[in-house]
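Here the complex is missing a single protein chain, while all its other protein chains stay put.
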Amino acid sequence: MSTPPKSWDMPVFAALVGLAIAGPLFVYPVFLMQVLCFALFACAFNLLVGYVGLLSFGHAMFFGFAAYIAGHLAKVGTVALPVWLPTMGKAWLTIPLSPLTPEIAILAGTLVSALLGLIVGVIAIRRQGIYFAMVTLALAQMVFFLCLQAPFTHGEDGIQAIPRAPMLGAFDVRNDFIFYYVVLAIFCAGFLLIYRTIHSPFGQVLKAIRENEARAVSLGYAVDRFKLIAFVLSATLAGLAGATKALVFQLASLTDVAWQMSGEVVLMTLVGGLGTVFGPIVGAAVILAMQTYLASFGEWVLVIQGTIFVVTVLLFRRGIVGELQGLAGRLEAKLASHSTSGAHRGPAE
Amino acid sequence: MFELIGVSPQALFGQLLLGLINGAFYALLSLGLAVIFGMMNVINFTHGAQYMMGAFCAWMLLNYAGVPYWGALVLAPIVVGSTGVLIERLFISRLYHLDHLYGLLLTFGLALVIEGVFRSQYGISGLPYGNPLPGGTNLGFMFLPWYRGWVVVVSLAVCLATWFLIEKTRLGSYLRAATERPDLVQAFGINVPRMITLTYGFGVGLAALAGVLAAPIYAIKPDIGANLIIVVFAVVVIGGMGSIMGSILTGFGLGILEGLTKVFYPEASNTVIFVVMAIVLMLRPQGLFGTPR
Partner (left out) sequence: MRWSLKAWAAAAAVTAGAGIALADYTDGVIKIGVLNDQSGIYSDVTGPGSVWAARKAVEDYCKANTCDGKIEVVFADHQNKPDVGSNIARQWYDVDKVDAIVDVPTSSVALAINTLTREKNKVFLNSGAATSDLTGKDCSPNTVHWTYDTWALANGTGNAIVQTGGKSWFFITADYAFGYALERDTAAVVEKAGGKVVGSVRHPFPGQDFSSFLLQAQQSKAQIIGLANAGGDTINSIKQAAEFGIVQGGQNLAGLLVFITDVHALGLQTAQGLIFTESWYWDLNDVNRAFAKEFAAANKGHMPTMVQAGVYSAVFHYLKAVHALKSDADGAAVVAKMKEMPTDDRLFGKGTIRQDGRKLHPMYLFEVKKPSESKGPWDYYKLRATIPTEEAFRPLAEGGCPLVK
């Protein structure tokens, strides 16, 4: 078990949302939007590693590919697919579209990511542990190659100057303050979906698979199907985060699909706390704040990030939130003087 | 003479030979990784950084101590291997009771630290290192620099010696036994932790040796390892994690495959290995030469 007594989650979430609503008055909104996008990405990743026990080393493919799709649809619209015809060879199937509004572009990016998740998932979930990590890495490298070579992604330049057309035909979201609340709403929706999932009977089965897969099989669960659904859900939400990010920065680039991005989301989740509800959010905020505030240290940022990685693995394997929960649990236990279920161990220990 | 899709046989032979040379690096690096994984169950993400340290160490030996290439070939692996021993004692040894993934994450962090330190000290545009074996010979279909030939010879010799050491000697059998049942081997009076530490140092030394070999042909830069490590990972996975011979053969084989890709579809030459990796993992998850665990 890795969540605190259930009753605390929603009040904490409500308090966080309250903070987030007031946030732009104190903090630069674009930075907050970045944190929200990466927090959602890390939450989606955490769903897989924290609750199913599958460490994906290729989640950037969903994040980045959805960003490209959303960016392309919002900027250009027209879709051209290469098709191979038996007699004519390669031809382009063109669907002329005008540039789409942000909400449809984000939705489309998310759907494409779900589809990609289904394809990758079918291949990858047949493997476990380190082999799962390696298959996802290999497939992510192929998606990276596709993004490097496909004409619509514009290679190194990326898709730049993605416009923010009025949302739902009316809201002017070119203003960062207004768009911030749109992003906040998207984040909340994604977060609540994940929360519902892990606290549903479905989520209980996932945890059972994580703890002991053989036993889950013997209990008659179609383990592969559960894993696949979780994988697709994780990919979908990672895609939602990526597509939203593309509209926040009005840019989709190779950085978002590169393997280093997959490593970054692992770092965020690990620092925040694997398998905790709020850990990924805290982790994303901490890592991004660090990268931003420490940028003037140049090459030392690498050293600092690496050190945090090492220290976390050696000393704080449960991450910030996990350690705090452990502390709170011990306190609670002391106060109640009889044993409670508060203290718990990290998932992969 | 026959032509293959517009490529002359001369061109093909040339590319095959170049592929073999690149494969020599892959083999040496993946061998080190395989030794470490096979004997310790640690996925050493720091391997790329240690390869880079080998190259830098050769440069430092030359510029600060006046030790030429031939001396560095022996000294650099020992120096870098000793830092590996230190890393194993200080950090990695604390993680053996945990999931493999923590070892991967730890060494990933260490790699970032090492690369960052070298960047801040030596910048990024690369340091020059003279070629100890200039010149070469014309093979008819291509010009083979002596040095590249030397790389293949050294790599092959070291790979085979390592394979022999681990698979065919008494020391190797202790090692393999210690991987399976450390408690039992310990009971026979063998210091298992020390053996594991030295194994890690040896694996790191192999990476450093590859680094010294690379110094005269590639620019010595802090990021040379980071660019290579992912590819070498793929080589190890394809060969079968922990399989010594598997990683050697796969290293050379994939070098050749990559060479061919450079002729027919050069843009994909960085990706072809991953395609192979995905296919192998699907059909034979334990790798081409691995045994199921």
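A and B label the chains in the order they appear, each numbered from 1.
Just so we're on the same page, contacts are C-beta pairs under 8 Å (C-beta built on N, C-alpha and C of every residue); 3 or more make two chains touch, one makes a residue touch a chain.
Quantities reported herein were computed from a predicted structural model and do not represent experimental measurements.
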Among A:G158, A:G190 or A:G306, the residue in touch with the chain that has been omitted: A:G158
Among B:G14, B:G84 or B:G253, residue touching the chain not depicted: B:G14
Residue among A:Y131, A:F231 or A:F249 touching the omitted chain: A:F249
Hidden partner chain, residues of subunit B it touches: 8, 10-11, 14-15, 18-19, 21-22, 119, 123-128, 131, 136, 142-143, 145, 147-148, 217-219, 221, 224, 227-228, 259, 262-263, 266-267, 269-270
Sites on subunit A contacted by the missing partner chain, in the whole complex: 26-28, 30-31, 34, 148, 154-158, 160-161, 176, 249-251, 253, 255-256, 292-293, 295-296, 298-299, 301-302
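Rule of thumb we're sticking to: only the chains that are shown with their structure count from here on.
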Whole-Å separation of chain centres (CA-atom averages), subunit A against subunit B: 33
Subunit A to subunit B touching residues, read off their complex: 55, 123, 126-127, 129-131, 133-135, 137-139, 141-142, 144-145, 148-149, 259, 263, 266, 270, 298-310, 312-314, 317, 348-349
Complex contacts: residues of subunit B adjacent to subunit A: 43, 91, 94-95, 98-102, 104-106, 108-117, 119-120, 230, 233-234, 237, 241, 267-268, 270-271, 274-275, 277-278, 281-282, 285
